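Just dropping this structure here.
Excluded from the complex is one protein chain; the other protein chains are retained at their positions.
Labels A, B and C are assigned to the chains in the order they are written; within every chain, residues are numbered from 1.
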Amino acid sequence: MTYLWQKITMVMALSASFAILFALPYLGISAFMVSFLLSVFIWVTLAVSWNILSGYTGYFSFGHTAFFGSGAFASAVADFYFSIDYLLTIPIAGVVTTGMAAGLGLVTFRLRRLRGQLFALTTVVLTSVSSIVVINNWGSGIVMYSVKAFWPFLNIPHVFYTLALLLCFASIGISMAIYRSRLGLNLFAIRDDEEAAEAIGINTFNNKMLAFCISSLLVGIAGAIFAGWIKYVWPETVFSINYSLFPILMSIMGGVGTWVGPIIGAAILTTIFQIVAGGEAVLNNIILGSLLVAVMIFLPHGVYNLVLSGYRRIRRSARL
Amino acid sequence: MVSVTGVIQSLLTGTLVGGFYGLFALGLTMSWGVLDIINMSYFPFAVLSAYVAYVTVTSLGLDPFISLIFSIPSFFIMGILMQLFFNKFKIDIFRSLIISFALFVVVENTLTYVWTADVRRAPVGFLGSSFFIDSIYVPVGELIAFLIGVMIVLANVAILKKTRLGLALRAVAENREAASMWGVNYSRMALMVSGLSMSYVAIAGLFLAIFFPFTPSHGSLFIGRVFAVTILGGLGSVTGAFIAGIILGVAEAMAAILLAPSWSPLVAFLLLLIILVVKPSGLTWR
Amino acid sequence: MSLLRVMNVTKSFGGLKAVNNVSIEVPQNLVLGLIGPNGSGKTTLVNIIAGFYRPDSGEILFKGERITGLKPYHIANKGIVRTFQLTRVFKQLTVLQNLMTALNSHKDFNQQQVSEILTMLDLQHKKHVIAGNLSYGEQKLLEIGRALMKNPDLLILDEPTSGISPTIIGRLTRLVKDLKMLDKTILIIEHNLNVISTICDRVVVLNYGEKIAEGTFEEISQDQRVISAYIGGFTP
Partner (left out) sequence: MPEKNNEGAGGRKISRRKAISSTVAAGAIVGVGVVAGLGGYFAGSSSGGRVQTITQREMVTVGGQTVTVGGQTVTVTNTVTQPTTVTATVTGVAGTPKPVVIGYTLPKTGGFAANGIIHDIADEVAVRRINETGGLLGRPVQRLVYDDRSDISQIPPLYERLITQDRVDLIVGPYATPFIAAAMPVAEKYRKVYIFDSYTLPKQARYEFAFSSWATGYNTDVEWPTLLFEALQNSAGKLPKSLVVVHSTHPGAAFIAGGVPAVAQRFGIQVLDVIRYELGTTDFLPIATRLKELKPEFLVQCGLVLDESNMRQALDKAGFIPYGHSSLWPAVGALLGLGPLGDGLISQSVFEAHIPFTQDAEARYFVENYQKRAREAGLAYWKADTQSGTSYAMFQILREAVRGSGSLNDEDIGRWLKKNKVDTIFGELTFDGPNNYGPMKTWIAQIQNGEQVVVWPPDYAKPRAKLQYPSPLAKGY
C-alpha cells in the first residue's frame, strides 16, 4: 500500500521535474543557463553512474575518466573518420565503453584476493592505457565543427541539452530502480560481506559485472554527448583526472550509497564551480576547499542525510 | 638498432627514476594501507616542500638538502596535526578522500597565491649533473634520491621487525579491530605513521625541486603513477611500493628506448596489470 | 540413503595436510556433529563442502550428484547453506533485508515464512534494526535465520555457540532442537560438548585433519583416541 503510494509519488516527481527541466529552455532562460544546466546533467550522470558501481558495491573505481574519454573519442572518431551519423555514434560509444568494462571485469572480478585494491588499480591502469592509446592515434584531438547528422537533427533547438537531460534522467531512473531492486540488495550484500553473499547463494560475479557494465555504459554515452556539445575532443581534456575524481567527491558529498546523494552532490559542486569562476579565482578556490572540509565534518554522511534528518525533525515537531 | 649500452643505460636510469616514483608513493601507501586514509593532499604538499627547497637555494643560497632540516620536522608536525584532525572527527576512507582533496585545492591555491602560478626552477648545481662509468652515465640527483629511498626502506624494515611500533603497525595493517583488542594504542600509532608519511612527502618534494622546474599544480602530474605504484606495491607496504616504483620506471625506460616514449606508460601499466593477475596480492613484502 | 557424501577428501596448504582423506556421510533428517580440537580441519572441511576451497582430491556428492568444485553460490542454491564461525551478517542492512538476501528474487517474498523465522529467532520486534546494531549473539541467530530463509536441505552451522553469552547459547540450542523437530538435516561444528551431547544424533571426530572416530556421542566418548585427542578436557 504505502509502497505503491510512494512508487507513484516517485514517478510523478521524476516526470514533473523532467517536464520542468525540459521546458526551461523554451521559457526563455538565458543560453548560459541552458549550457550550465547541460553540464550539470552530465556531471549528475557521471556521479550517479559512479555510485551505481562503487557506491552500492563498495568497489572503488577510479576509471570514470577512461570511460568518459573513450566514449567521447569513440563518438568523435566514428563521426569524423567514418562519417557515421552522430546520433548513431552515441550508442556506439556506449557499446565501446561497456565492452571495456566487461573486459576489465572479467580480469578483476574473477580474482578472489584483495578484490577492492586490485579493482581500484586496474581502473587506474585502464584510464592511462586508454588515454595513451587514444593519444597515440588522435593525439592532436578531433574538431567536430561539422557534426555529421541527418539534417533535421541539427535544427532541433537545444538538442544537446535535451540529450543530456534524457541521459541524466535515464541514469537517475536506473540508479533508483537498482537501489530498490533485488540487484541493489545483492550489491549491498556484496559491499557488506562478499563471502557471506556467496554463501547465501548470490552470484557475486554476475551482479558486479552487471553493475559495472551499466555504470560504464552511462558514462560512455555521457562522453559521446559531451563530445558533440564541446565540438573539440582533445585527450588532455576528456581524459582529465577530474572525470574520475569529481564524481567520487560529488557522490560522497551528497551521500554515497544512497541513490539521491550523488544527484545533490553533483548539483551543488557544479554550481560552486560556476560561482568561484569569477573574480579572484585563487582565493575562491581556497574558500571552496575550506567549505568542502566543513561539509565533510558537519555532514559526515553527506548532504542528503542532513535533508533526511531535517525532514524527520519537522515531521516530529509536527506530530507533537 | 639499439645498442647493448643503450639497454643497460635504460635499465639503470629506469631503476633510479623508478626509485623516485617509489619515494613519492611511500607517504600514500602508509596512510592508505595503515590509516585507511587516501590522502590526496600529499601531492601539493610535496610541491610545498619543493618551494621550500627553492627558497633555500635562491634566497638563502644554501644547498637544497639544508631545506630538509626545516621541512622534515615541520611536515612531521603537520602530519600529526592532520591525523589529530582525522582522529577527532573519525574520518573514514570515503571522507578522507574528499577532505584531503579539499586540502589539495587549498594548499595548491595557497601556493599559487604566494609564489604565483609561474614556473620556478631551483639551480641545483652538481645535483643536476652526472658521472660516467665507461660510456654509461649515472645522474647524481636521481642516484641520491634512489639511495635515500633504499635507506628509508631498510630503516622501515628494521622498524617493522625490531620495534614495538613495528609490531603494532603490522598488527593494524593485518586487522585493525584485532589489533585494538590486543591493546595496540591505535590513535597514538596513527599520529606517528601520519607524521612519518608527511616527512616522506617532504623528501619526495625536495627531489621534485631538484629534478624539474615546477609550478604549484606540478604535483598533479604524478597522481596516476603514484596511485598505481601504491596499489601495486600492496597498500601499507613500503618495500612493495619502492619495488613497484622501480618496476614502473624500468618498464617505462625500456619501452621508451625499444618502442617509443609515447607508448612507454602503456607498456609500464600493462606490466603492472600482468603482475597483478599473476600475483593478485600485489608485491606485498612486509 | 544419505543426503551428503564426502568421499576421501584431501586438502593441503603448503606442506600441512589440513584435511587428509576424510569421508563423511550425512544421512537425511539427522543432526551430525563434527568435533575435534582446534586446527583439526573442521572448518576447512566445511569450506570444502560449501565450495570455498577446491579439494586436492576426493569427491563430494549431494543427493547423489557430484558438486565438487562448484562455486559457493551454486552449491548454496543446490541446498547446502553454511554459517560462519565469526558471524557474517550484512552489517549495514536491516534484519529484514538480511533475510531477503537469501531469496532468489523479491517475488519469492513470503510474509508468513519471514514472521515464522523471526519468531523462531525471536527477533520479530527488531525486524527493521540495522544488523550491525544487534548484539553478537543476535547476529548469530540472524545468520542462521538468513540460512533458513533458503529452506536448505542441508544446514551447516560452524561453531554457532562460539563467543556468545550462555543465555543466547540456550536460545541457540532451543533453535536447533526446533529445527530438528522440523526434520531438517544439520551438520554442526561445535566445541561445546554439552550442546553436542544434547542435540547430535551422530558425531564425527577429526584430529590433525583425519577422521579418528564416528558414532553416537556415547560411543565416541568411550573411544580411546578421542579421549587422548582431547587431553583430559573431556567429561561427558
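Heads up, the rule we're going with is that contacts are C-beta pairs under 8 Å (C-beta built on N, C-alpha and C of every residue); 3 or more make two chains touch, one makes a residue touch a chain.
Since the structure is predicted, the reported quantities are computational estimates derived from the model, not experimental observations.
Student: Among B:R121, B:K161 or B:R188, which one is in touch with the chain left out?
Tutor: Checking each option in B:R121, B:K161 or B:R188, the one touching the absent chain turns out to be B:R121.
Student: So that we can see where the missing chain sits, which residues of chain A does it touch?
Tutor: Here the touching residues of chain A are 2-3, 5-7, 9-10, 12-14, 16-17, 20-21, 24, 29-40, 42, 44, 132, 135-136, 139-141, 143, 145, 172, 176, 188, 226, 229-232, 234-237, 240, 242, 255-260, 263-264, 266-268, 270-285, 300-302, 304-305, 307-309, 311-312, 315.
Student: To test your reading of the contact rule: which positions on chain B touch the chain that is missing from view?
Tutor: The missing chain touches chain B at positions 1-3, 6, 9-10, 13-14, 17, 108-109, 112-113, 115-123, 128-130, 132, 137, 139, 142, 211-213, 215-217, 220-221, 252-253, 256-257, 260-262, 264-265.
Keep in mind that, in the parts below, only the chains that are shown with their structure count from here on.
Student: Between the chains shown, work out who touches whom and classify the graph as line, ring, star, complete or other.
Tutor: line
Student: Quick one: most central chain, C-alpha centroids?
Tutor: The most central chain here turns out to be A.
Student: Select the chain at the greatest separation from chain B, using centres from the mean of Cα atoms.
Tutor: Result for the farthest chain: C.
Student: Which two chains have the greatest number of C-beta pairs in contact?
Tutor: Comparing chain pairs, contacts are most numerous for A-B.
Student: Using mean CA coordinates as chain centres, what's the gap between chain A and chain C in Å?
Tutor: Averaging C-alpha atoms per chain gives centres 43 Å apart.
Student: When the centre of a chain is set as the mean of its C-alpha atoms, what distance in Å lies between chain A and chain B?
Tutor: 31
Student: Out of chain A, which residues touch more than one other chain, so two or more?
Tutor: In chain A, nothing touches at least two other chains.
Student: Under the stated contact criterion, what part of chain A meets chain C in this complex?
Tutor: Result: residues 181-182, 185-186, 188-189, 191-193, 195-204 of chain A touch chain C.
Student: For the complex, which residues does chain A have touching chain B?
Tutor: Result: residues 62, 107, 111-114, 117-118, 120-122, 124-125, 127-129, 132-133, 135-136, 139, 241, 245, 248-249, 252-253, 256, 282-283, 285-286, 288-293, 296-297, 300 of chain A touch chain B.
Student: What residues on chain B touch chain A, complex-wise?
Tutor: 89-91, 94-95, 97-99, 101-106, 108-110, 112-113, 220, 223-224, 227-228, 231-232, 234-235, 262-263, 265-266, 269-270, 272-273, 276-277, 280-282
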